[in-house]
Structures are given as C-alpha cells and as structure tokens.
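One chain of protein is taken out of this complex; the other chains stay put.
The chains carry the letters A and B, assigned in the order they are written, with residues numbered from 1 in each.
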Amino acid sequence: MGLFILRRLGVMILTALCLTFIVFYLTNLYPNLEKLAKTQGNFRMSDEAVQSWLGARGYMEPLPVKYGEWLGVLPGYVNEADDGKITGRCIAVNMAPEDAPTFCGVIQGYWGNSTVFKDSVWNIVSKRLGLTGWLMLAVMMVMVPGALILGVLAGMREGSKLDRTLSTVSIASTATPEYVSGVIFIALFASSAVGLKWFKGTATSAMDDITWVNFTLPVITIALYGMGYIARMTRASMTEVMTAQYIRTARLKGVSFPNIVLKHALRNALIAPFTVIMLQIPWLLNGVVIVETLFNYKGFGWTLVQAASNNDIELLLGVSVVSVFVVLLTQLISDIGYVYLNPRIRIS
Amino acid sequence: MEPLTWGEIALRVISQFTPVWIALIATFYLSIRFKRKLGLYGKLFDSTIGMIGFAIVMFWFFTAVFSGFFDMIATHDPLGQISGMKNKVPGTALRSPDEGEYAYYLFGGDNLARDVFSRMVLGSGIVMMIAPLATVFAFMVGITLGLPAGFYGGRLDTLLSFLANLILAFPVILLFYLLVTPEIVASGIPNYMAAFLFIFPLIFAGVLLNSRYRIQPAKNVPLLAGVLGVLGLLYLSTISAEGTPINFWPTSLDLYDIPSGILVVFVSVVFVNSPTVFRIVRGLAMDIKTRDYVAAAQTRGEGPWYIMLWEILPNARGPLIVDFCLRIGYTTILLGTLGFFGLGLPPESPDWGSTINDGRKLLSIYPHPALPPALALLSLVLGLNLLADGLREESLRD
Partner (left out) sequence: MSKLGEYDGPVLEIDKLSISFFTRLREIPAVMDFSVAVQPGEAVGLVGESGCGKSTVALGVMQDLGVNGRVVGGTIKFKGRDLAEMSKEELRDIRGNEIAMIYQEPMASLNPAMKIGKQLMEVPMIHEGVSKEEAYARALEVVTDVKLPDPERMLNSFPHQLSGGQQQRIVIALALMSKPSLLILDEPTTALDVTVEAAVVELVRDLGKKYGTSMLFISHNLGLILETCDRLCVMYSGEAVERGSIEDVFDEMRHPYTQALFRSIPLPGADKNARPLVAIPGNFPLPHERPPGCNFGPRCDYYMEGRCDEGYIPMEPIEGNDRHVSRCLRFTEIDWDAPIELGEQTEKAKPGKVVLKMDHLKKYYEVAANALFGGGDKKVVKANETLSFEARESETLAIVGESGCGKSTFAKVLMGLETATDGKIYLGDEEIQDVPIENRSTQTISSVQMVFQNPFDTLNPSMTVGRQIIRALEIFGVGANDTERKQRMLKLLDLVKLPRAFADRMPRQLSGGQKQRVGIARAFAGDARIVVADEPVSALDVSVQAAVTDLLMEIQRENKTTLLFISHDLSIVRYLSDRVMVMYLGHVVELGTTDQVFAPPYHPYTEALLSAVPIADTSIEKKHIVLEGDIPSAMNPPSGCPFQTRCRWKDKVAGGLCDTQLPPVRTLGGKHQIKCHLSDEELAGMEPVIKVAAE
C-alpha cells in the first residue's frame, strides 16, 4: 500500500510538472507576452520597445530556463540596466539586490504578482479558494447524498415505476449544464419581470455573508448537473449488484428486502460511484467557473476567468497549479478509497 | 398591431415548424413500418424513452437542415436589427413591417433588437454541424490510439494512458481559455493541432483497409490509393488555409477554407473529447482481446491491426454507439460553454451558448432572450441522452 501511494505520488508530480509546463508554454507565447508588454507599458510601443521591455524582465530567456526560474530550481533572472540599476525576478521593489534570494519560484513559495489585481498571487488564490471552498462544501452536501439516494432508490428495483421516474429525472439533470439551469433558475426565481423573487440572482453578497436567499441558486445550479451523473452511476452499479448471484443467495436465505439493500447491496454498489464522486470534483471546477461568473461570486473560478481573459500570466499559472493539484489529489483519494472499499483488492 | 397572446405565439411557432413536423412524421412512419429489418436502429422503436429521445434529436436535426439549407422556419435574419424591437417581449409586432416581412418577433427581441426566435432556430445549425462531426473526429483519434493501447498493453499503454490522463487532469475551461484566445490563435497552435488531429481519419482508413486486403495486393493497392487520395485531398484542403502558418497547398487544389473561429472551436472540442474516448476504447479492447475468436485470429497468423480493427472493434460497437450519442450531447454542452465565455465563435453568432451569454447580462429584467436558446440546448442534450439510454437498453436486451 505504501509503495502504491508512493508510485501514485510520483506519477502525480510528473503530471503536475507536465501540465504546468504546458500552461507556462502557452501563456509565455510571444503574442501573449507582446500583449502583456503593451498593457503594462504602453499601447503604442514599437516592436523593438516591446522586445527590450520584455528582455529587461527576463521574458526573452529560453523557455526551459524561464520555467526553471518559475519553479525555483534555477536562479532568478537578474538584469543590470544601462543605468546600473539592478532589477530581477527575485528582487522586490524596495529591496537591495544583495538581500534578494537567488531562487524564487513556486517551490520557495514565491508565486509572483498579479498584474490585474496588483496583489501577490498567493494572497489572491488563497482568499478566492476559501470563498470557493464554501461553495463546494455546500454543493457536496447537497449533491452527494441526493445523488446516492436517487441512484440507490432507482437501482434497487430495476424497471419499476420508481426506477423509470428517477432515471428520467437524473437524465434530465445531466442534460442541463450549469449555464442553462442557472439561467432558468434566475428567470424563474429571481427575475423581476415574471419571477417568484424567492432568491437573489447574484451571489456577490454571499462573499461576506452566506444566506439562504443569496446562496441557494448557485449551489443548486452546480449540484444539479453533477447529481444526475452520479445518480446514474449509482443506479447502474446498484442494478448490477442487485442481479448478482449473492443477492439471490441472500434473498433465498430469507433476508428481507430492506436488509438486502442495506446490508448486502449497498457497500458493493457504492464502490463504483465513490470513484465517480471523486473524479467529479475536477468537473465541478468547471461548474464553479460558470456559476461564479453567472452569479458574480468572486471566488476561484471567477479569478480564473479574470486571469485568463486579462492575460494575467502569473495569476493564471498560480490558478493552474492549484486546480491541477486539486484534480490530482482527488484522483489519488479516489484510488486509495477504491482500494479501501474493495476487500478483493485490499487483502491480496 | 396588438401583441400576440401566448396561445397565438404557440400556434404560430408550431406552424413555423411545419416542414419539420412533416419530416418527423415521415421518418417515424417509415422506421416503425420497417423496424424489424433495421437492426439496432429498428429496435430503438421498441423503447418509449428511445423514441422520445430520437424524436427530439431529429427535430433539431431537421430544423437545422430546413433553416440552414432551405431558408425555412426562421422568420427574420438572425443578425438583422429592427428598430424599436430592443428587448421587446415575445409576440411583439413589428412597428412597420415591410412587404413580405414576418410581422412579429415571436419570442421577442434581444438587447440588439434581433429576433430571438430566428436566432434560436439558426443556432441549431451551428450545433448540428460542429457537435456530431467533432465527435466523429474524437472517436477516430480515440479508437486509433485506444485499440493498440488496450491490445498491446505494456509500455505503449502506460505512455498513452499517461498522456490521456494529462489532458483529462486539465480543467476544461482553463484549456479553452489557453487555446482559444486570439493571441494563441495568432501563434498558429490550433492549426498545428488540427493538422495533427485530422490526420487520424487517414491513418484509420488506411490501416483498416490495408489490414483487410494486404494479402490481395490486386485489390488493395487501387482501393488504398483511391480512398487515401480523396481523404488526403480533403485533409490538405482543411488544414491549409491562407493567413495561417500552414499554407503550402496550392489554392487551385484547395477545395475550401474553414473559418478560423470554427476551426479553433472544433479542434479544442475534439482535443478535450479524445482522451475519454481513448479510455473507453482501451477498456473495451482489453476486455475483448481475451475472447477465443481473437485467439483464433492470432493462431491463423492475422496481423495485430486486423485483429484490432476487424475482430475487436466491430464487437465493441454497442457501447461505442451509446457513448457516441452521449458524447454529442456533451460536445453540445462544451460548445455552449465556449459560447458562454465568448470564446472562439464571433460574438454576433447565433449559436446557443453565445446567445445565452448575451442574454444573461439582463436576465433579471428581461429573461426572454436567454431562455429560448437555453431550453433549446437543454432539449437537444436531453434528447441525445434519452436516445443513448434507449439504445443501451435495447442493445442489452436479447
């Protein structure tokens, strides 16, 4: 088991390196840098001016070197200007060049600064992540129990009326992406024109104070889309288990139906959905981005959109690192959980 | 003129769709009539869920065909703005309709005074064009790579699976933002990716035919030359376009150019979908390769590609067809997501995602411009999901 986790961790780090490198490469393409130079400097810069502006900030170095610096395994870029002023990647604005550390990258905890928010990436990401954390927590609390109950109820008697109804409900919910359900919900429950005005169409105020009125719609919107998928997985797994021989054995042993479902079927039926739930988290990230944009809740997803659309390179990289790690971590948990839940693999 | 009541709107909308209804009824009549001779497709008509799903999908398909090719159904130009119609509620009459012009905005006007109904109808064309085609390409890539990964296993499998997981670990929206922004488009990366992804159908077709006919060179050579010739021409015409980094193919032979916006969207959707298809195909191949008929093929000395493409693939078709339907739905959602963030397609495009994006800004005050495309998208994806469910159920049965 220990070796297994170690191997998984190894693969995880390799994946993270590959992914961040890709993001790094794409964000550091010349057209992006050119845009950066022009937005930061001056929109009417000549091509040479752009070159020198970028050169002075270390952007013109070869890509692997830049990536190494960003990671913190290569010494930070140092530039001595014509006037003798030394600037560098690791030299903060009011710092003497001598005091600056040689390495300053992600490993050292230096994530750079956002050009849009004028703050350190670390601060932004941690703050926004906290906001999104609340959203995710609420979503998970609604989605997971809802989906499991839906799936188990539908799957325990395949082909019954209950099954047909619940299955159709879950199909409908997987067919409703967040931007559709969000729009419908806002129109129904929050619109001033026709709506019931039960809830608010924006969640901006929830950033300070989460209430029933401002948080319900975003949570339901995200939960709904994922719920159908997990419920269908649970149902499939449950119907498969319910037709298994050992369920028949239990039935012919005289076990009552509720006990068959709870004692014999449930544990076996939950192995597959567990993996799905964990793998659902990266997918939720998508939903979070859409919903935070739609409801104007300034969390992690909103930050991603801002960073990406404003070409805020350092922030975008920070956001990528975090989301890639979230994804990989959930994969790891899902693997370990799968092994733990399944005695066939655990004890072998 | 008086605005229409809700009942009148409904009646007029239904009558606008007349050609679609006729086509639908004809399709269903013929299919049910001959359902015992039509294999899995015919069996679909034994399942209520499947039929409902199929009806919805075909509704949008016919809508796309009639509005796109025959200029039917839509009442106005999707891009045309008519003064005084800005944000007007459904059923509002035009102030001064010209001769022959439809006198109402059935679903009202959007914030640029365009007809919401016509935009919704024409939006179906964009989805119906990109989503199935992109899914086909994703399947080509997924199959061509997934079969050897599952069949051979070992290092090749480890490598390909690692790459697939790499793409899957990427948050989709981040990937879209990275691929579809104008700066990256300018760098030509999407064109290189297109050149890479679009070669897979050629590989697939070539290997498919060669593995089958390699022992009969007299048949094999002309067949391969013909098929690869046609596909090659299409391929080169697709990837080579003026104003992009890949522009080497003489214009006289270049059959068509694809608008760069559409190409970018297409490429990114294919790119995102391929790894999932890869994983499914790989799993199926690993399962099917243990069957005796695969061993039988091996013992009579068949090449690996023959076994993969002619012994394994046809027997994996059931789950793949089901996934194909689901994946078109998922692709539709992805296209909507792209539109929702204003990525890729031109902003005035009537595709559903962009329209929802336009409409959402004033959603609390004027919900009507965003709702029709949202419901349209919902119904199409729902239809595809129901269709997949019906197919799955029927293919499992006897």
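Points worth noting:
FYI, a contact is a pair of C-beta atoms (placed from the backbone, for glycine too) under 8 Å apart; a residue touches a chain by one contact, two chains touch by 3 or more.
Nothing here was measured: the structure is a model prediction, and the numbers come from that model.
Though it is not drawn, the left-out chain touches A, B in the full complex.
Among B:N247, B:S260, B:N315 or B:S379, only B:N315 touches the chain left out of the display.
With the whole complex as reference, residues 1, 3-4, 7, 159, 244-246, 248-256, 263-264, 267-268, 271, 339, 341-345, 347-348 of subunit A touch the missing chain. The missing chain lies against subunit B, touching residues 46, 215-216, 291-293, 295-303, 310-311, 314-315, 317, 398.
Simple rule for what comes next: only the chains that are shown with their structure count from here on.
The residues of subunit A lying in touch with subunit B in their complex are 11, 14-15, 18-19, 22-23, 26-27, 29-32, 34-35, 167-168, 171-172, 174-177, 179-180, 182-184, 186-187, 190-195, 201, 282, 285-286, 289-290, 293-294, 301, 304-305, 308-309, 311, 316, 319-320, 323-324, 327-328, 331.
Of all residues in subunit B, only 49, 162, 165-166, 169-174, 177-179, 181, 183-184, 186-187, 189, 329, 333, 336-337, 340-341, 353, 356-357, 359-360, 363-367, 370-371, 374-375, 377-378, 381-382, 384-386, 389 touch subunit A in the complex they form.
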